[in-house]
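Every protein chain of the complex appears in place save one, which is left out.
What follows is chain A.
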């Protein structure tokens, strides 16, 4: 498995919504390369027909009674919001100018 390039790290940072600095790109490229090389060791295991495990406890369809329960009030839900307007979360613009 090849080490990871600076451009690939920049791509990952964009996907992960991390506005990393130029300096971080260099550091992360070298560190992620070392980590990925090490974890690639899992590829040495012959596991062709082995079923994958996503979870240690095999559970399916855990149901509970469909009953009304008290939840947070609007005030409680908004209490930690970075910005509030008219009892709602205020967020930065979500559309571009051409949209």
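Here, a residue touches a chain if its C-beta (ideal position, glycine included) is under 8 Å from a C-beta of that chain, and two chains touch if they have at least 3 such contacts; residues count from 1.
Here is the rule we go by: contacts and distances are computed from a predicted model.
Entry comment: the absent subunit's protein name, as recorded by UniProt, is "Glutamyl-tRNA(Gln) amidotransferase subunit A", drawn from "Phenylacetate-CoA oxygenase subunit PaaI", "Glutamyl-tRNA(Gln) amidotransferase subunit A", "Transketolase family protein" or "Pyruvate dehydrogenase E1 component subunit alpha". One chain is missing from the display, and on chain A it is touched by residues 1, 4, 8-9, 12-13, 15-21, 24, 27-28, 31-32, 34-36, 38-45, 47, 50-57, 59, 62, 64, 72, 76-77, 79-83, 89, 91-94, 96.
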